[in-house]
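For this depiction, one protein chain was excluded, whereas all remaining protein chains were kept in their positions.
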Amino acid sequence: MVENRRYLDLATHIVLLLGIAIVALPIWITFVAATHDAVRMTQVPLPLLPGSHFLDNLKETLFGSGLSGTETAPVWRMLLNSLVMALSIAIGKIAISIISAFAIVYFRFPFRMGFFWMIFITLMLPVEVRIVPTFEVVSQLGLLNSYAGLSIPLIASATATFMFRQVFLTIPDEMLESARVDGAGPMRFFFDILLPLSRTNIAALFVILFIYGWNQYLWPLLITTDNSMTTIVISIKQMLEAAEQSPQWNVIMMTALLGMLPPVVVVVTMQKLFVKGLTETDK
Amino acid sequence: MLKRVHFPASPLPYLLVAPQVIITLVFFIWPASQALWQSMLVQDPFGLSTEFVWFENFVALWHDPLYLSSFTRTAFFSLAVAFLSMSFALILAGFAERVVRGATTYRTLLIWPYAVAPVLAGALWVFMFNPTLGILAYGLDMLGYEWNHKVNGGQAMALVIMAAAWKQVAYNFLFYLAAMQAIPRSVIEAAAIDGAGPIRRFWTIVFPLISPTTFFLLVMNVVYAFFDTFGIIHAVTQGGPANATTILVYKVFNDGFVGLDLGSSAAQSVILMILVIAMTVLQFRHVESKVEY
Partner (left out) sequence: MANITLRNLTKSYGPTEVLHHVEGTFHDGELIVVVGPSGCGKSTLLRMVAGLETVTSGEIAIDGKVINTREPAERDIAMVFQNYALYPHMSVRQNMAYGLKIRGLPKAEIARKVRDAAEILEIGDYLDRKPRQLSGGQRQRVAMGRAIVRDPQVFLFDEPLSNLDAKLRVQMRLEIRKLQRRLGVTSIYVTHDQVEAMTLGDRLMVLNAGHVEQFGTPIELYERPATAFVAGFIGSPAMNFIETEAADGKLRVGVASVSIESAHRGPATLGIRPEHLVAEDDGPFRVRVQMLEQLGANTLVHGVLDGTDAAFVASLPGVRAASEGDVIAFAPKPGALHLFDRASGKRIDGSLSRCDRAPAGD
């Protein structure tokens, strides 16, 4: 920046590369493990360089019957469950939050502030804090082991609503005034003007929420007892348990890779939106 | 709060807020009040009758050595995770800020762990530290240090701290980098002209100016360590060995779903609720104080 000392520039790159190496180390080891056969993965020391069994392991993991000694569903099914859950949560959250924010910001109606504070309270109640009673409610509603049960309880948190509220507050009043002069009612204003203006925010939020939804652990763990409904993220736990008896690390690590691939791809390809989403929802 | 130009009252806004409000009531408010209610009940051993006991459950927790040790353990755990991941992120951000070309590449390569689920992070680290096969355990063994986190409580704690901190570095890095880039270049140049070398500049100028971010990240990291790390504990150590890694959120789950002591679990939930509310309020209050240039 200011100094022209060469050694400082060199040190900078070295430190950063070292940091990247440390951050990437676990992934590298995992990837290597996913490319060897089961036998090699029981011999100490474990390999540091990739093997040639990537595709074999991939096939076995995705379509096979899971680990021997467990009754896990095939991994492709779990990937599907994760996808449905993540998409439902992301889309659901965005949908109900944006219309709530719209109502609270643009309408004057009795109990407006009451609803606002009610939504605000949810900020302070992560699912881990109300697990037992929420479980009871879901089971009473007969939503156990269903996609609905997986996603709906996680949809109504306040962060998205607050973000949209922030965005709407900065949209100039003149927009609404000219829309009214043009004869637009509230819903038309919402769809024709507000929604397009919020496009990038919606996209940024989608990235964050998709990752949040995909990586859910505690909640799916509790409400899915049926193996065909497990998500890939919680299947890891079962595999780790099985690893005690008969370690099949190549399959386990391949599963782990598959479990982290979609969110990582989303983050890397939509980096700008991701950063925007993070910095705007955590205020 | 309300736009100056707005629509008048009608059934429409109620329809619009309805989905969120209904879900909030059914899945948040109602269960939370249930938890409050249950925290003041005790079930008899056969599960047949329940008795309203006011705050007895809370008092019992206060006297329960397991609960108290879990409390201090969680505090230690969250501070360790926060300190480790924030320091690492600070150093990386400090250096990354200097880079002009390739900055985006470095950023991409450092932020992706955020997308990894905590439980998967735990799986990766437990694989590397597996007592028989793990590559890092093997390395330690060669150096003469025996690693078995299934037996050694301290090592188990170290393992989960590493897994949890590793994942958070990305998040902290992003915020620190943004904060550093927001400092006007001329202020740094003025310090250089005043005679400050890079290290002095960092500690006397940059670090104080990013202190709002440090505070914000501290709270976020502690909240993360308190709640989002459930997956790591559950998958890697199951709270063991011998409760060495039983943090508060895991205890709530364990006592409630496994031990079926609903009263105590509910009481613990209520205490956690109070903690979260306190931390959220703290965060909101301090977001007000910003540094102006």
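In this document, chain identifiers A and B correspond to the written order of the chains, with residue numbering beginning at 1 in each.
Keep in mind that, in the parts below, contacts are C-beta pairs under 8 Å (C-beta built on N, C-alpha and C of every residue); 3 or more make two chains touch, one makes a residue touch a chain.
Predicted, not measured: the structure shown is a model, and the values here were computed from it.
Trainee: Per the definition of touch given earlier, which of B:40, B:209 or B:273 contacts the omitted chain?
Mentor: Of the listed residues, the one touching the omitted chain is B:209.
Trainee: Which residue among B:17, B:110 or B:191 touches the omitted chain?
Mentor: That would be B:191, which touches the missing chain.
Trainee: Even though one chain is hidden, which residues of chain B still touch it in the full complex?
Mentor: Interface with the chain not displayed, on the chain B side: 184, 186-187, 189-197, 200, 204-205, 208-209, 211, 291-293.
Going forward, only the chains that are shown with their structure count from here on.
Trainee: Would you kindly tell me how far, in whole Å, the mean C-alpha position of chain B lies from that of chain A?
Mentor: 16
Trainee: Over in the complex, which chain B residues touch chain A? Could you list them?
Mentor: 1-10, 12-14, 16-17, 19-21, 23-32, 34-35, 38, 88, 91-92, 95-99, 104, 106-121, 123-128, 132-135, 138, 166, 169-171, 174-175, 178, 185, 188-189, 192, 198, 216, 220, 227, 230-231, 234-236, 249, 252-253, 256-257, 262, 265-266, 269, 272-273, 276-277, 280, 287
Trainee: State the interface residues of chain A toward chain B in the complex, per the touch definition above.
Mentor: Residues of chain A touching chain B: 1-3, 8-9, 11-13, 15-16, 19-20, 23-27, 29-30, 33, 41-42, 44-46, 48, 95-97, 99-100, 102-110, 112-113, 115, 118-119, 121-126, 128-138, 152-153, 155-156, 161, 168-169, 173, 176-177, 186-187, 211, 214-215, 217-218, 221-222, 233-234, 236-237, 240, 247, 249, 252-253, 256, 259-260, 263-264, 266-268, 271, 274-275, 278-279, 282-283.
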